[in-house]
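One chain of protein is taken out of this complex; the other chains stay put.
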Amino acid sequence: MQEMLSGVPRRAALALALFVAAMLAMPLFAGSYVVSVLVVVLFSAYLGQAWNIMMGFAGQLSLGHALYVGLGAYVSAALFVHFGLPPWIGMLAGMAAAALAGSLIAALSFRFGVTGVYFALLTIAFAEFTRIVFNHFGWVGGSSGLFLPVANLARDDLVNLRGSPAMFYYILLALTLCALALGHLLLRRRVGFYWQAIREDQEAAQALGIDVFRYKIAAVTLSAVMTAIAGALMAFYDNNLYPDTTFAIGRSIDIITAPIIGGLGTLFGPILGAFVLTVLSETMTNLSSAIGINGLKQWIYGATLLAIVMLQPAGLWPWLRARLRLDEAKR
Amino acid sequence: MLTYVSIIVAGLLTGCVYGLMALGLSVIFGVTRIVNFAHGEMMVVGMYAVLVLNQKLGLDPFVMTPVIAAGLFVGGYALQRGLVNRYIARPEHEQFLLLLAVAIMLTSSTLMVFGPDARNVQVDYAYDSYEIGGVLVDKVRLLAALGAVGGVAALWAFFRWTRTGKSIRACADNQVGAQVVGLDVKRLYAVTFGIGAACVGAAGVLLLLLVDVQPYIAADFTLLAFIIVIVGGLGSMPGALLGGLLVGVSEALSGFMVLPSLKSMFSFALLIVVLLVRPQGLLGRRA
Partner (left out) sequence: MSPPPLLEVVDISKRFSGLQAVDAVSFSVPHGGIVGLIGPNGAGKTTIFNLISGVLRPDAGAIRLDGRDITGLRADQACGVGIGRTFQLVRPFGALTVLDNVMVGAFKRTASTTAARRTARQILDRLALADKASAAANSLTLPERKRLEAARALATEPKLLLLDEVMAGLRPVEVDTMVRVFADLSREMGIAILLTEHVMRAVMALSQSIVVVHHGQKICEGLPATVARDPQVIACYLGAARTKA
């Protein structure tokens, strides 16, 4: 704990403590609607953090992260539905599947020198390909979907992941905070330095003795595994899975907008981005159902994205952090 | 056997239109290195424009093609000059987000104005077909393909023989060198964007004769355009056409031989293979 907190300025540590305290207390005061919205926020925040490790730290643009969400979700859900395998074990299997997929895609791509935009397109292709395959995969329900039995218990069952939104809320909060801690740790260790060097200038990094190939694969694999965890939780929260939504390119895009808006490469950026975008989206949904124009919500969403890209391209968190004077410590 | 030939021919014809659509993307990316994620959305705007003009003025879509192309040229030019230009040297994810935002706004605009239902345009000869050597060829499809090939040829001539065209090619090859000899790179980039938009607009008009339009088809076509451009080869005009033909035929065949819902799968598999084995595409130059 001590080692983790060294180098973090007092104000920042205090702000973080306040934030954590507020989040812990939230379900006690807020209604079920707010809690369910916050669950969406936390999913988005955590997924953003997982993606941020690959992109913000190591500089590899993936536009097909829905693949890992889907693998985590489907593997754990299918094992539960067909074999009664406990969700947390199934999650491990999902993580393994995602690790395999991620490292395979990364190894193939980087071995053949596919980088940048071409790599991004490759990730889209793999995700789409998998989506179509799953649409025809009867054992997991195909395009009609996979459904988990919804147990109507009076209390939360953590072991079997059957429970109220509040239970998922706390699980996700813990996950998000762990991801924050992990990111912080990684950045201060050699691997974090090496990833950033690769992001800045791959060839110069190689000349300094960094095995670029291996480190890039590591970033992709870690990101994939983290994403799969969220996928598994999503399966047990929603209780239904469809390839066309789970593996959708729309989901991949949703995953990346929050961290980009919040601040790529920063630790807290994905979290802030998740809050901003989810609140915006919910407000728009409520507003447009009141006004009743089809498409208005998306238009305002798009306009907001445009405004942020134009005015604060580095993301909202660097700006907010400077205003609150929480700037990260000089090492 | 004849059925197969008919299907392949239909695929080839549709592929020509795909080729024109992808050409717009190839030109934009080849010259400005910007990945136009709003490509499909621009096409859909063009398609809706045709719809409106057809309803109001009763004009045949073919006749309107140059008009739509011109309109989209202006739109593309303005978009690049006013907005996209500032992001030329910025990181890829910023460019991506910018065009994504534009795409979302375009799609939602069409959604707000036209609603979510599928629409199409009806022409008198929609059900005519020719029989050539026992093979059935839709008149509409044939005309659309001819229009597309005409568009590609016109573009090829433009880049080969006009001053502006050659200047644009110079920019693509060597941006700094182009500036040194006095070319106005900003204006040329805007022209390029306009041309790309015009292409995709023209392709949209032709495509409207073959498919229905709906706000949400845009994303699928953006993706399709990418696949075609990568497979055919970036910066290669014949490549875009070849890629379009390949995808058109593979879609038609897989739709017939296997389940229709699997047809995109082959396109994606093709993309993966090409990216790994020959990333510059079938006809592209090695970077």
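By letter and in written order, the chains are A and B; residue numbering begins at 1 in each of them.
What we mean here is this: a contact is a pair of C-beta atoms (placed from the backbone, for glycine too) under 8 Å apart; a residue touches a chain by one contact, two chains touch by 3 or more.
For clarity, every value in this text was computed on a predicted model and none was experimentally measured.
> What shown chains does the left-out chain touch?
A
> Among A:R11, A:R111 or A:R190, which residue is in contact with the omitted chain in the full complex?
Answering carefully, the residue with contact to the hidden chain is A:R190.
> Just one of A:L28, A:V150 or A:L208 touches the chain that is missing; which is it?
Considering all chains, including the one not shown, the answer is A:L208.
> What subunit A residues would touch the chain not displayed?
Counting over the whole complex, subunit A touches the hidden chain at residues 188-190, 193-194, 196-197, 200-201, 203-212, 330-331.
Simple rule for what comes next: only the chains that are shown with their structure count from here on.
> Would you mind writing out the residues of subunit B in touch with subunit A in their complex?
Interface residues on the subunit B side: 35, 90, 92-94, 96-98, 100-105, 107-112, 115-116, 215, 219, 223, 226-227, 230, 259, 261-262, 264-265, 268-269, 271-272, 275-277, 279.
> Give every residue of subunit A touching subunit B within the complex, in rising order.
On the subunit A side, the touching residues are 55, 61, 63, 108-109, 112-114, 116-118, 120-122, 124-126, 128-129, 132-133, 135-136, 143, 249-250, 253, 256-257, 260, 264, 293-299, 301-303, 305-306, 309-310, 313.
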